[in-house]
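Pasting in a structure now, in C-alpha cells, and then I'll have a few things to ask.
Every protein chain of the complex appears in place save one, which is left out.
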Amino acid sequence: AQELLQRMTDKCFRKCIGKPGSSLDNSEQKCIAMCMDRYMDAWNTVSRAYNSRLQ
Amino acid sequence: AQELLQRMTDKCFRKCIGKPGSSLDNSEQKCIAMCMDRYMDAWNTVSRAYNSRLQ
Amino acid sequence: AQELLQRMTDKCFRKCIGKPGSSLDNSEQKCIAMCMDRYMDAWNTVSRAYNSRLQ
Amino acid sequence: AEQQRAQFTAQVHNFMDVCWDKCVDKPGSKLDSRTEGCLASCVERFIDTTLSITNRFAQIVQKGGH
Amino acid sequence: AEQQRAQFTAQVHNFMDVCWDKCVDKPGSKLDSRTEGCLASCVERFIDTTLSITNRFAQIVQKGGH
Partner (left out) sequence: AEQQRAQFTAQVHNFMDVCWDKCVDKPGSKLDSRTEGCLASCVERFIDTTLSITNRFAQIVQKGGH
C-alpha cells in the first residue's frame, strides 16, 4: 500500500493545496479527506474495469 | 521495444483521446495511427541529432 | 549529485527554453544560470524545512 | 500468482495516473456515475490504444522496418 | 546512516518536484522571502497531507475495509 499512499498524497496535494499556507485550513483538510476517498473509489472502479477486460 | 511502446501509448493516448467514450471512434483511431508514425519519425530525428553530437 | 543535476537540467530547460533555436541565446543562458542558482537555494530551503520537521 | 498480482497493481497505478487527471475534476462527496463511466471507458480505451499501437508496430517490424 | 541519508535525499527530490512548480514562477536574481516561505510551507503542508492520509487509511483498514 506504500505506493498507493504516495501516489494518492501526490495527486491530492496537487488538487487541494493552492498556495501552501501556515497550516492546513479547514477547506483544505476537507478536500484532502474527500480526495482520498474518491481516489480509492476510482481505484476500485479502474481495477474492476481492468479485471473484466482480462476475463 | 517495450519501453518505447509504453511511452508512445501514453503520449498518444493523452494527445488523441479527449473524454474517453464507449469505443475508439474513427477520428481517434486515425489520430493514434498518425501519432504513432510521427512518434517513430521523431524518435529517429532525435537519435540522429544525439548521435551526430556524440561524434 | 547526478540525480540533482538531471532534475535541475530538466526543470530549468523547461522554464528557460521556449522554442529551441540554433544556439542558446544570451537571455536563455542567463535564465539557466539563475535558474540553477535558485534551484540550489530552494534545495537548501526545502532540506532545512524537512530537517527541522524531523527533529 | 504473486508476480501476476504485482503486475496487475502496477497497471492499475498506470491507468490511475492517466485516468484520474482525465476524469476527476474536483473530488466531490461521492463518485458520481458520469465520473465512474469515464474511468471505466478510460481503462477500456487505453487498452484499445495499447493493442492498436502494438499491432501496428508488429506490422512495421515484419515489413522490415520503418 | 548511509541509507537514511539516501532516503532523506530522495524525499527532498520528491518535495522539490512538487514545491518548485508551486512556488517558483520566474527564477530571479535571488530567492525572495515570499518564495522561501512558500517552499518551507509547502514541505510542512506536504508532510501534514501525508500524515493525514496515512492515518485515515489506517482507520479504514482497521474498520475492515472500504
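Brief remarks on what is shown
Letters A, B, C, D and E mark the chains in the order given here, with residues in each chain numbered from 1 onward.
By definition in this document, a contact is a pair of C-beta atoms (placed from the backbone, for glycine too) under 8 Å apart; a residue touches a chain by one contact, two chains touch by 3 or more.
Predicted, not measured: the structure shown is a model, and the values here were computed from it.
Shown chains touched by the missing chain in the whole complex: B, C. Residue positions on subunit C in contact with the hidden chain: 1, 5, 8-10, 12-14, 16-17, 19-24, 28-29, 32-33, 36, 40, 44, in rising order.
Looking at subunit B, the residues touching the absent chain are 3-4, 7, 11-12, 15, 31, 34-35, 37-39, 41-43, 45-51, 53.
Definition applied: only the chains that are shown with their structure count from here on.
Of all chains in the assembly, none touches subunit B and also subunit C. Least step count on the touch graph, subunit A to subunit E: 1. Set against the Cα centre of subunit B, the chain with the most distant centre is E.
Taking the mean of C-alpha positions as each chain's centre, the chain lying farthest from the centre of subunit C is D.
Between the Cα centres of subunit B and subunit D there is a gap of 15 Å.
Centroids of subunit C and subunit D (each the mean of its C-alpha atoms) stand 33 Å apart. Residue positions of subunit B touching 2 or more other chains: none. Across the assembly, subunit D contributes 19, 23, 42, 44 as residues in contact with two or more other chains.
Taken pair by pair, the chains that touch are A-D, A-E, B-D, C-E.
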